[in-house]
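Removed from the display is one protein chain of the complex; every other protein chain stays in position.
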Amino acid sequence: MLAEIKGLNEECGVFGVWGHPDAAHLTYYGLHSLQHRGQEGAGIVVTDGETLKISKGLGLVTEVFGMGELKNLTGKGAIGHVRYSTAGGGGFENVQPLLFNSQTGSLALAHNGNLTNAIALRRQLECQGSIFQTTSDTEVLAHLIRRSGFYTIEEQVKNALSMVKGAYAYLIMTENKLMAALDPNGFRPLSIGRLDGAYVLASETCAFDVIGADYVRDVLPGELIIIDDTGLRSERFTMNVNRTICSMEYIYFARPDSNVDNINVHSARKRLGKQMALEAPVEADVVTGVPDSSISAAIGFAEASGIPYELGLIKNRYVGRTFIQPSQELRERGVKMKLSPVRGVVEGKRVVMVDDSIVRGTTSRRIVKMLREAGAKEVHVRISSPPIISPCFYGIDTSSTEELIAASMSIEEIRKEIGADSLAFLSQEGLLKAIGRSTEEENCGQCLACFTGKYPTEIYPNEVNRAKNKAQQKDSKTPAM
Amino acid sequence: MLAEIKGLNEECGVFGVWGHPDAAHLTYYGLHSLQHRGQEGAGIVVTDGETLKISKGLGLVTEVFGMGELKNLTGKGAIGHVRYSTAGGGGFENVQPLLFNSQTGSLALAHNGNLTNAIALRRQLECQGSIFQTTSDTEVLAHLIRRSGFYTIEEQVKNALSMVKGAYAYLIMTENKLMAALDPNGFRPLSIGRLDGAYVLASETCAFDVIGADYVRDVLPGELIIIDDTGLRSERFTMNVNRTICSMEYIYFARPDSNVDNINVHSARKRLGKQMALEAPVEADVVTGVPDSSISAAIGFAEASGIPYELGLIKNRYVGRTFIQPSQELRERGVKMKLSPVRGVVEGKRVVMVDDSIVRGTTSRRIVKMLREAGAKEVHVRISSPPIISPCFYGIDTSSTEELIAASMSIEEIRKEIGADSLAFLSQEGLLKAIGRSTEEENCGQCLACFTGKYPTEIYPNEVNRAKNKAQQKDSKTPAM
Amino acid sequence: MLAEIKGLNEECGVFGVWGHPDAAHLTYYGLHSLQHRGQEGAGIVVTDGETLKISKGLGLVTEVFGMGELKNLTGKGAIGHVRYSTAGGGGFENVQPLLFNSQTGSLALAHNGNLTNAIALRRQLECQGSIFQTTSDTEVLAHLIRRSGFYTIEEQVKNALSMVKGAYAYLIMTENKLMAALDPNGFRPLSIGRLDGAYVLASETCAFDVIGADYVRDVLPGELIIIDDTGLRSERFTMNVNRTICSMEYIYFARPDSNVDNINVHSARKRLGKQMALEAPVEADVVTGVPDSSISAAIGFAEASGIPYELGLIKNRYVGRTFIQPSQELRERGVKMKLSPVRGVVEGKRVVMVDDSIVRGTTSRRIVKMLREAGAKEVHVRISSPPIISPCFYGIDTSSTEELIAASMSIEEIRKEIGADSLAFLSQEGLLKAIGRSTEEENCGQCLACFTGKYPTEIYPNEVNRAKNKAQQKDSKTPAM
Partner (left out) sequence: MLAEIKGLNEECGVFGVWGHPDAAHLTYYGLHSLQHRGQEGAGIVVTDGETLKISKGLGLVTEVFGMGELKNLTGKGAIGHVRYSTAGGGGFENVQPLLFNSQTGSLALAHNGNLTNAIALRRQLECQGSIFQTTSDTEVLAHLIRRSGFYTIEEQVKNALSMVKGAYAYLIMTENKLMAALDPNGFRPLSIGRLDGAYVLASETCAFDVIGADYVRDVLPGELIIIDDTGLRSERFTMNVNRTICSMEYIYFARPDSNVDNINVHSARKRLGKQMALEAPVEADVVTGVPDSSISAAIGFAEASGIPYELGLIKNRYVGRTFIQPSQELRERGVKMKLSPVRGVVEGKRVVMVDDSIVRGTTSRRIVKMLREAGAKEVHVRISSPPIISPCFYGIDTSSTEELIAASMSIEEIRKEIGADSLAFLSQEGLLKAIGRSTEEENCGQCLACFTGKYPTEIYPNEVNRAKNKAQQKDSKTPAM
């Protein structure tokens, strides 16, 4: 369920451009199309070949940047970042890109992902006298680059990358160079495009469509892309690569009009829904999806099952950061927030409710209840992904094991807990088949860790604790929906 | 096309509650669910039985009201208003409700609609020494009430209502009374609900669902509802009534989960799409709707035609007031704004693009072009309403006649202008049938003036000029999309 | 004591200009020099001959107007206003000038003073159907003008002025005319100046110095000045005049560099101090004044007495609206606020502390205590005005009778209350002599009502109540110092 996961998520979006006179404006539109990947903060750094200028702030892209900010950001190269809202560790100083000026040259960094050895590296650096200004993983890389004894920035970056572990798509910019690096597993998407003579880089291809750029190819796991006025160069900082793309990008995270690894996300989701209809058919009158991320799967389910697709749930578009949550009393008396059922559609009907995932189960329970109160005769829940049983250490913060309902309950127990008439999850095989992969787990190219508990990289013990602490912080927050 | 009309629109939403200790909070959630009816400004007035307190501002409901504002608005009665963005005449002082304090008692007003004799009444009042503080039609009614010699507020209001012409749904509140009035044609929706012991009033029934209230009935044309601590009373201020609900409420304005005159809006729109598929079938590969308002019709079209429904167009959810429009140059180079085509869905396909209306035609042309650039082989445009040939004087400001493309061009000419492979509008009969009305125009209960030019009330000459002036003001604005 | 009175005061400042291309900028600098007359809000209205544009807001002149606001205020005529902070009745809508637009022409008003029959007139107008938007006295005049049946604006204004009572200096502007009116007693100062070909009007002559204008003459009691493109005309709206300038303007209100009725304020204050030294000499080591308004009198006292003048008290310049008052506990432990004693100057010395007035006595008590704690051996208080025993109904809101310490206590009792070694007030004769007037009370040209209780105009009963209510509201506020 999108809303549920979102509150915990650390995903972000990055965008970069080199060689265009309007670099900052293009980055603005690029970030805007990546806004779904992060709403807490946004920032842009530009270079005019001599100095790096930055503008960043808390809030949406449209809130952070006014005409004035953009006009000041003149230059041919730019990188930008949209940041996810996290339970703790927010705050202005953590908004990216991070910019480090010094007498020996400037350095800007934007990061999508999550390092698994950040805490250890940071302690080591602090013991050696480094002063950190943020609580962000990203600053670790900057210190490693600055402390590296190598002569060129490319070598410094490669040396620093060899020390960090986990999931990352980095954009790095100096006065006269734009670099992009993807971790050896390629957990996060990162693509290369062209616009006239310029190069662009983006977390998702939808950013290319928005600015009218052409897709060239994806950055490869373990690859360091270097772009300057002489063109684009590709280097490898490791040969030990093994692509395992995050499955959640297909299931709910990416925008439906993006292609991830050349697979269209909307189409993949529709196939997830069709597969679901084959695996767990049901007799019903209407199919409805939980907006926005489950709509495609619901349409697929409807098409494969022949049951008509309807707007059974409406999402209020105007719920923002400043929305005042109803008091407990008002909520009990029925005041809705983000989602409302459409009584005219569900009343007296047997409803198939398609959702993309179940994390803690509270949201599903609320939606089922809501549909019943609006008159649904039966509610059949179909989840277009396998049960989530293990936490993610690569950026999708799907809670600690204790919180994951599927880690401790059987499907029948979950069904009772959420109050559905029937409940089915997609099989792991079905997931891989619908995405279009080999169905052998070892060979599928996808990270399935949250469904299987088998992590494609080593996980450090203090990261496990960090995840737990975050989860506890989150508990004290008003649940979103 | 929703976006196109929206820029010109004067629609608003009103909400009221009497007899609930949390009146202001309920109004907040009620207005929030009516936000689609107006995004320029919002306001709430409450009464605690002795004084009226107001809080209002420019922006969305969530932007105008913080926790602090709501806490101060204590009282058992409240009225609220969301205001549409208009070309001219904006500004803080025009945000409603309007509140008038005096030594003889206070008066708050909230208005949805458009008076057709406001200018004449205003001139008359000013000549008699009245001082107006706003440029809003609504203030006219306040002056008429205050100048009325009758003894009770009910009589004053009825006397004042007998002098205004046009479309209006008014909420009027004093220290100890809440009143609601609907014009003799009932152009605008206004419904009554109950929540525990309290009465609620709202422009749309979706507001009842959000706060958990039960729908009771609609306010009738020419009816004055009076609610106080003794209960609800109904009076008539005219017997000369003739219900002609605005058709646009069904076609695109109301929220899909609302019922207007007991007809669910999503279902009506789906029937419009089905009817369209019967009237103007086409061979194609995918059906797509222009989000958000045309999705229901597109689903209906797909269902009736058997062509699969797909997300061929994505709307960026984060485009707000502060979005920086791309420069002309960037736009020509392909930078998109609100809408993006989904290449993976439309490439190489014959696409049916369902939209709810065509006003000036510029937006349709842009979307058709966008779909073709994303690879669509053919684009067939299906409009789920008849051609708009006449301006509206009742609150939906669909431009002056000069601007309406269908007022001067044949359907074939429009098709060429927008670059579609085929184009069809819904017939007037089809419209009425799909909504569920008698297909005799005189007897259908709907206002069809924008399709026929036959206005159900007299139109005053200076209103026609006002509409023209507004249209000219709008021309100088950046076109939205 | 300036600070003490300030909290209660309703004084304001007005400025106008006609016939200058930079009218708004000149008004900005003029208002800025009148800022001491009101810090709650500021506003400017300009006319370009066709329309009136307004910009106003809460705060200081420099806070309300940025470069952007001023640039938009183009026109040859302007009026402006600075508003005093009052106990109740604040808020944006009461910031002046008030601007009234209508189809029959626009009208802007700025008012310095206090009407004594505003409540009665307002009730009368409301009963006739007028709707008031502010709680300000000034709006009453606007309604009277609009309701007047006369044909020209001049006649309408004269007719309206004949109905209001009390103290007022009005600036009134239409699209093509600037008018100024002073009440028949001339309580408030209002002067005419010239700058190149333009006319300027200001509450104080210091505004002329700041913009480089030449002083021409004062507006006369009962005079209506009319300025348009043909020049300046003088008319009388009453022949029944009797100048009684407010004495407080000399004692503490006006700026030392202004001339009021051709008498320099700093010089007058210095003479008050000299006169005090003659009337109540004392043996002491240093003379100090309470900044800022008592500095001139203290210098005069020092000069006449031969005792050296020292900076014994320092005022913190940076105490603004947003200053956080110390908690009661911190205050008791000695945390100072606006004023600090200079230990190095007063320690071990016999100090003469010159102040301009005593209202409630609390501030004087605090300062005496502060000086003693800083080591002063003796503190002799000399007040450069007679005891205040009666409230003011003409704009200087010196509290209700109950609050005025001198209304109920003898001078010896006050001395004990404030803890001084000796205390003396200036005699009424001494006051008039120092200002330079005839010492016969009936014939002195000054209003002495607050010292004598004899009011030069009739006072209406409900005004007395209004003063009391205000006083009660003020009691609940943190005392300033």
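We just call them A, B and C in the order they show up, numbering each chain from 1.
In this section, a contact is a pair of C-beta atoms (placed from the backbone, for glycine too) under 8 Å apart; a residue touches a chain by one contact, two chains touch by 3 or more.
Just so we're clear, the structure is a prediction, and the values are computed from it rather than from any experiment.
Shown chains touched by the hidden chain across the complete assembly: A, C. For the options C:I54, C:A120, C:L220 or C:V342, the residue in contact with the chain missing from this view is C:V342.
Residue A:A142 is the one among A:A142, A:L201 or A:I405 that touches the chain not shown. Checked against the hidden chain, the listed residues A:T51, A:N72 or A:N101 yield one contact partner: A:N101.
The omitted chain makes contact with subunit A at the following residues, 100-104, 122-123, 126-127, 129-133, 142-143, 146-148. In the full complex, subunit C contacts the hidden chain through residues 22, 25-26, 28-29, 32-33, 35-36, 39, 60-63, 65-67, 70, 195-196, 206, 209-213, 255-257, 259, 264-267, 270, 292, 295-296, 299, 303, 308-311, 314, 316-320, 322-324, 326-327, 330, 333-336, 340-345, 374.
Rule of thumb we're sticking to: only the chains that are shown with their structure count from here on.
Traced through touching neighbours, the fewest hops from subunit A to subunit C number 2. Core chain by CA centroid proximity to the global CA centroid: B. Comparing the contact residues of subunit A and subunit B by number shows a mostly shared set, over half of all numbers used being common to the two copies.
Centroids of subunit A and subunit C (each the mean of its C-alpha atoms) stand 62 Å apart. In whole angstrom, the spacing between the mean C-alpha positions of subunit B and subunit C is 51. A straight line joining the Cα centres of subunit A and subunit B is 36 Å long.
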